[in-house]
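After the structure tokens below, expect a handful of questions from me.
A single protein chain has been removed from this complex, and every other one stays in its place.
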Amino acid sequence: MATLIDNRYGKARVRVLKVNKNGDHHSVFDFDCCVLLKGDFSDTYYTGANDKVVATDSTKNTVYLLAQSEQFKSVEEFGVIVGKHFLATYSHVSEVQVTIKENVWDRMRVTYEQREHDHSFVRSRDVHTASIISVRGRPAQVTSGIEDLLIMKTTGSGFEGFYRDKYTTLKETKDRVFATMVTASWTYNTATNVNYVNAVAEFKKSVFDIFALTYSKSVQETLYIIAKTALERVKEIDEIKLSLPNKHAFGFDFTRFEGVKNNNTVFQPVEEPSGLIEGTIKRAASKL
Amino acid sequence: MATLIDNRYGKARVRVLKVNKNGDHHSVFDFDCCVLLKGDFSDTYYTGANDKVVATDSTKNTVYLLAQSEQFKSVEEFGVIVGKHFLATYSHVSEVQVTIKENVWDRMRVTYEQREHDHSFVRSRDVHTASIISVRGRPAQVTSGIEDLLIMKTTGSGFEGFYRDKYTTLKETKDRVFATMVTASWTYNTATNVNYVNAVAEFKKSVFDIFALTYSKSVQETLYIIAKTALERVKEIDEIKLSLPNKHAFGFDFTRFEGVKNNNTVFQPVEEPSGLIEGTIKRAASKL
Amino acid sequence: MATLIDNRYGKARVRVLKVNKNGDHHSVFDFDCCVLLKGDFSDTYYTGANDKVVATDSTKNTVYLLAQSEQFKSVEEFGVIVGKHFLATYSHVSEVQVTIKENVWDRMRVTYEQREHDHSFVRSRDVHTASIISVRGRPAQVTSGIEDLLIMKTTGSGFEGFYRDKYTTLKETKDRVFATMVTASWTYNTATNVNYVNAVAEFKKSVFDIFALTYSKSVQETLYIIAKTALERVKEIDEIKLSLPNKHAFGFDFTRFEGVKNNNTVFQPVEEPSGLIEGTIKRAASKL
Partner (left out) sequence: MATLIDNRYGKARVRVLKVNKNGDHHSVFDFDCCVLLKGDFSDTYYTGANDKVVATDSTKNTVYLLAQSEQFKSVEEFGVIVGKHFLATYSHVSEVQVTIKENVWDRMRVTYEQREHDHSFVRSRDVHTASIISVRGRPAQVTSGIEDLLIMKTTGSGFEGFYRDKYTTLKETKDRVFATMVTASWTYNTATNVNYVNAVAEFKKSVFDIFALTYSKSVQETLYIIAKTALERVKEIDEIKLSLPNKHAFGFDFTRFEGVKNNNTVFQPVEEPSGLIEGTIKRAASKL
């Protein structure tokens, strides 16, 4: 015999473009949405009886219907709406997991006007993520994050004094190129009245401020200070998870060529292998 | 104040090709390896003091050195070796997480010989995964899996009797195309004398046997029977996690064209949105 | 003033799955199709007047309608059908360019049966390409090819005696790993009664036979012999274009570690940079 001990199902990669129109001035939400349901669904696994199965096609329809009928100021709010809807509509659903990747569009700048354009946009590189877990009887748990934010500094970073043994060939350096693709996520300590858009913006600013203005003794140290700074700036966050791959750009080895010195200006970026540094930082309880 | 509550670091995407040579008859392990360390590493986060930090470059070196010096019959065994090495070498390391993606190479067939070639290979599409968690003082926990195994049946699959409400537009069907990209993983109930290569092969056979030979009433039902069958065939596994996206291929809507009937022979595959069905199946305790 | 000197338009990435059913025994064509039209379409560029524009949506519809109504034994034949249709239907179309990528599905093997399954399939890694140019008043020009065929030999390949100067650091070798992703295409010297499926199969066999059984003195030499062999085997081809990236797997540098020798068994595959070798080989005119 075999027992089903966990399951979830739904529709992934539902692509939604919602345009909010104020005359000719438009703003957009452009996101991919995955909605997974948990609940009383074991029958279809054991016997193929589908009478409780909400078709994933219906789940997709629902996402578009809610996107049109509901107002929301962030994809996090939309995820909460979707969770509430499924719990309210289907008594045999116990949990709704909504995962969202929001594409970021900047307003287009045109030559002949000093302002940004009303309804023309240029896609940015980084992605805004959101994850909303709605369990029956509990407040929704909202997580925000960013992905694919690729940043680089060409000085102001070193790596010295590390452990040396017979496996070590890396040289110490006070001046290296430091490039990383920031992935971060944080869960809010409340689901009430959070300005999610502001939280993401403040986190991103913390990344830029620390990355640019602080000498980096290790990727780890930079990771910690970024998280600490963001926790200070956003009160609705208690904990941040950060993943900073070290996207190496090594100085090319010019020593093999006669009469050629290394000016420390030409580097060879490599995709793999790649260092990977991760950490979770928590706001310490205030001492009382 | 901010506290570091979790952390790990290491080298990702270390690409290894190990060739085992028996004269001109070669066999290969071709894999990407990620080695992450946990332990007493908080200093570098808090202060940038790196004296306990094993450089990720040294970790990479170690992987290649072990790949050459050690004999192994599977990447799972290699992962166990790597875990042991880091725990034995660095007393301040408490846990080693090795994640491996093994590329599968089939032997090349040549026209003029009836047998497979000795040292020429063709890359297969699917990937073999392995994850080995080594915690100081405990046996290594070994997980195997597969990814990117794309399969399709053009009949022998339906979806009927599902929940209908005002959000439902999907029609019932007794005959649809069913395509899915199998992702599966399972943790072994022992780390002693497991034939990992055989376990992966038996799991894959279970997928093929059930997928091909069983009428599918729902993706969920097929998922369950595949897992149940694999649990029966491989005694070293107690639990299997399966993820089966429903890679839809819809019948093209010919009704919009005058005099054209739908012969149910032409379909439009779509990448997104995509159904997603997941389940974890456990071997039930034997009744006594 | 600015003049439109060339233009084409149409629908790209039209995904078609055609199932040929003989009872429960099915065979499939699974392909992505791009159909581009040339002709009297300059008005819409100059003035936005669309009256001659066949909507790309209609082009897509036509592909599905033809896929259902027509019989074909290869995607090359389907491309010829599509070209004929557009030239016959729209007098202002002068040229139709059909580009096809066919996904290859192998029949699934199941444990309990000795034969391959009737209607279950496993996706292969390589892709079959076809390009059909139909110009009004001329026979269709049919090109076939393959892509993404990744092959490797772990011995039987060297690279010696190459040009040396102050830019050279590469060492000569009699025994290296040779991996390459084969991209090839060839145009048929006739559009009548060609067995396209056989031509692709014979080309692929030529790749395998030469790659496996011939010592490679350079990628260039291997490229030439593959093409020469295929020209000998397939009479309907006069010319073959081959692109063989050299997907390097370098021996890891063990000399930096005390007491460690290089056994020539552990290699580091690198995605980039990558050698790239290309050549076009033509059947020489028979001497008379």
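Here the chain labels run A, B and C in written order, and each chain numbers its own residues starting at 1.
Just so we're on the same page, a contact is a pair of C-beta atoms (placed from the backbone, for glycine too) under 8 Å apart; a residue touches a chain by one contact, two chains touch by 3 or more.
Note that the coordinates shown come from a computational prediction; the quantities given were computed from them, not determined experimentally.
J.: Counting the whole assembly, list the visible chains that the omitted chain makes contact with.
T.: Spelled out, the missing chain touches these shown chains: A, B, C.
J.: Extract the touching residues of chain A with respect to the undisplayed chain.
T.: Its contact residues with the unshown chain are 15-21, 24, 26, 28, 30, 61, 64-65, 67-69, 105, 108-112, 117, 119-125, 149-156, 177, 205, 208-209, 211-213, 249, 252, 254, 257, 260, 262-263, 265-270.
J.: Name every residue on chain B in touch with the hidden partner chain.
T.: 166-167, 169, 256-258, 270-272
J.: Contact with the hidden chain only, please: which chain C residues?
T.: So the residues of chain C touching the unseen chain are 1-15, 32, 34, 36, 41, 44-62, 65, 89-90, 159-163, 165, 167-170, 216-221, 223-224, 227-228, 231, 239, 241, 245-246, 271-284.
The rule we apply is simple: only the chains that are shown with their structure count from here on.
J.: Think of each chain as a node with edges to the chains it touches; is that a line, ring, star, complete or other?
T.: complete
J.: How big is the rotation, 0 to 180°, that puts the C-alpha atoms of chain A on those of chain C, in steps of 5?
T.: Copies differ by a rotation of 180 degrees.
J.: Roughly how far is chain B from chain C, centre to centre by C-alpha average, rounded to an integer in Å?
T.: Whole-Å distance between the two chain centres: 29.
J.: Can you give the whole-Å distance between the Cα centres of chain A and chain C?
T.: 37
J.: By the touch rule stated above, which residues of chain A touch at least two different other chains?
T.: 167, 169, 271-272
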